[in-house]
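Apart from one protein chain that is not included, each protein chain of the complex appears where it belongs.
After this line comes subunit A, so read on.
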Amino acid sequence: MSNMLEVADLGHTYGDYEAIGGLTFTVRAGELVCVVGPSGCGKSTLLRTISGLIAPSRGDVSLKGSHLAVVFQDYQRSLFPWLTVQGNVEFPLRSLPRAERRARAAEALEWVGLSAAAKKRPWQLSGGMQQRVAIARALAFRPALLLMDEPFASVDAQTRFELEDLLLRVRREHDTTVLVVTHDIDESVYLGDRILVLSKSPAKLVADLEVPLPAERDQVTTRTDEAFVALRSRVARLLNVGGKPAVDVEKWAAAERESLSETVSS
């Protein structure tokens, strides 16, 4: 499998404040990778450097393909209220001929199950539906990488489950490469093929974990699966320990051993 995204020794400082302290990782084609870290660990900075919104202080971000799409947490601000739902999905496709633009928007809206709402304004829809519009817009752009910034943090729990399943279905059906930045451990385990655990800022990579769960996932059974529970507690431990100073490395290692033995024994 080829690498869709390669991040090499990426670091960023704002004045004296070091937000990211040298990150190296890759995302393979068709993979869904979750980046999880404690609040204020520089996740947003990471997202902004990968998406090209800011130039990193050091290091390299290379994307295989010309463009990526971002789904922001704040769907209300990210969608354009003066455009219809369809207009919003067509927004990044202005360079294409009209007919093709229409077709791609209709297709993407069908993927997220919003064909019936095409002529409505985004603000006439519920929060979850608005975020689906944002996802459709990103998919219609056919990005090499779909970046998602806390995509489901602003919707209620029920809607969140629906959107998570929608994301899993859509990316499986259309072989999309996805990088989800989140602070929610459960979400990262449920969605991810792989989880990158970050430390407190300056963000460093604490662990790069494969998720030992089948591709087909289900909100009820997957979340009670032993592998799910074990990995969740392992990530939780890493997050608690990873941010502390280097003195605690031993404790971290102990936690690691403990969580491993937990996985084995369970």
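The rule is simple: contacts are C-beta pairs under 8 Å (C-beta built on N, C-alpha and C of every residue); 3 or more make two chains touch, one makes a residue touch a chain; residues count from 1.
The rule is simple: contacts and distances are computed from a predicted model.
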- Which of the following names does UniProt give to the chain that is not shown: "Nitrate ABC transporter permease", "4Fe-4S dicluster domain-containing protein", "tRNA 5-methylaminomethyl-2-thiouridine synthase TusC" or "Transglutaminase family protein"? "Nitrate ABC transporter permease"
- Query: Looking at A:62, A:124 or A:219, which makes contact with the chain not pictured?
  - Reply: A:124
- Note on the structure: Hidden partner sits against subunit A at residues 48, 51-53, 67-70, 72, 74, 77-78, 80-83, 91-92, 94-95, 121, 123-127, 141
